[in-house]
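All protein chains of the complex are present and in place, except for one that has been dropped.
Entry: subunit A
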Amino acid sequence: MSALLELKKATKDFRGVAAIKDVDFTLEQGEIHAILGENGAGKSTLTKVLAGVYQLSSGEMLFDGKPAQLASPADALSQGIAMVFQETNLVPSMTVAQNIYLGDEKMFNRLRGLYIQAQRFLLSLNFYVDPMALVSSLGAGKKQMVEIARAVHHKARLMIFDEPTATLTPEEKFHFFNLVRRLQRDGVSIIFISHALEEALELSDRITVLRDGKVSASDLTKNFDRDRIIQAMVGRSLTDELYSGGDKHRIPRAYGEKVLSIQNLSMGTVVRNTSFSVFAGQITGLFGLVGSGRTETMKIVSGVLKRDFFHGGTISFNEKPVRYRTPRPAVRDGIVYVTEDRKVEGFFETMSIAANIQLGTVAKGINPLAVISMTEARAMARQWTERLAIKAIDPNARIIELSGGNQQKVVIAKSAVQKPKMIIFDEPTRGVDVGSIVEIHRFINELADTGMAVIVISSYLPEILALSDRILVARQGRIVEEMDSKSATEQRIMYAAVH
């Protein structure tokens, strides 16, 4: 095997701040290569350099033994490097076939011919996707298949995946792994970024770990284990790290008062006639695969989903029937929802950390002419940066300058200052580095200890097991199983969640 791609002393800086520095990286022909690292370690920058999104500030890149100059992602694609981004780059209003051949159309495009061609092509890849389906109607897994098909169509010799499995269900993940292996057999080299160490260990031939923009370890996968990767990622050993969850010595918290009671709640085909209760002073873990309606259920409860989507059933909060049409009355009554997508609906990017946190209390008020106190904002920021160990140079730093983990902490602080009676965390540690996960989990536990009703939605079983006092499992729009944390195991939960 010879090297397909090589980076020598590659450096990329943004306004003088190096995102990656002196990185040496080699990718063999037909290799599956995992890139791991905490948030902010430089993984995305590295892959974007390879895909032509960024150009190197200094250093050298060799592709096929020749110096490569990639001006743009399109240029990279024409040379055989395709990148599948975390958010897909498909045109939602077009069909699968149109997307695959996008940018490649003949002058006179006969759709029927295109569909037949696409059908053959997709079958040759063993992709069971209807070429005439609109992309907007597909699930995350199928969208990814279409992206991959497009890359294969462009005869990509190197495919780069950024967090390919983040949005996939376990079944879809399984298919994805098989697909990657098949691509490898066809001689395609693969680079993927992941937060899930197990995936990297299972799938890859070689692992490169980045830390602070530098390569901290790079070796064949068989020479790695979980501990060694984590050590390379954080520079410290975290053997019995965050997920002490399997540990059964922890005593589950007792049931407090019944805070939330849901009867026969329905919303279209997403939430179907679901009923359950939530109690104060404990953490209720809510597990479900994509499409189980878990997020939607909670968004209805907290008023985040528009009322048109409310198709019946009753919600009682503190024994009082409620039906929120916007989040505002829910927040004022004490229900807050911490979003799973902080960038889109979590924080305010033009504002400082202090202003972001303060907005939580400001938002609860009524009088529009009330004066905003900057002193109060600074005091709040100081208190919360300490309490959640937010790493920032000063509280007036803009939130956009922080890493994902610290941004998430600010979003959480913004909700916590609203003094909720019930707080809903949707994927509280998605895209968050290992160190922050520990701190966020500690804080969630603290909240439950103070008597608050806490709901944690997560797709990551170890997280659910580590945090929950009581576990609800959602499947196809309803809660199908309830377990206490003593008897719950990953197998039991997954068994309930799949259909």
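Here is the rule we go by: contacts are C-beta pairs under 8 Å (C-beta built on N, C-alpha and C of every residue); 3 or more make two chains touch, one makes a residue touch a chain; residues count from 1.
The rule we apply is simple: contacts and distances are computed from a predicted model.
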"Nitrous oxide reductase accessory protein NosL", "Lactate utilization protein C", "Methyltransferase domain-containing protein" or "ABC transporter permease" - which is the UniProt name of the missing chain: "ABC transporter permease"
Contact with the hidden chain (one of A:53, A:133 or A:494): A:53
Option touching the unshown chain, where A:32, A:83 or A:304 are the choices: A:304
Option from A:362, A:379, A:438 or A:494 whose C-beta touches the chain left out: A:362
Sole residue of A:347, A:384 or A:425 that reaches the chain not shown, by the stated touch rule: A:347
Hidden-chain contact residue, picked from the options A:45, A:221 or A:408: A:45
On subunit A, residues whose C-beta touches the chain left out of the figure: 14-15, 17, 19, 40-42, 44-45, 53-54, 213, 304, 326-328, 330-332, 336-337, 339, 343-351, 355, 359-360, 362-365, 367-372, 398, 400, 403, 414-415, 418
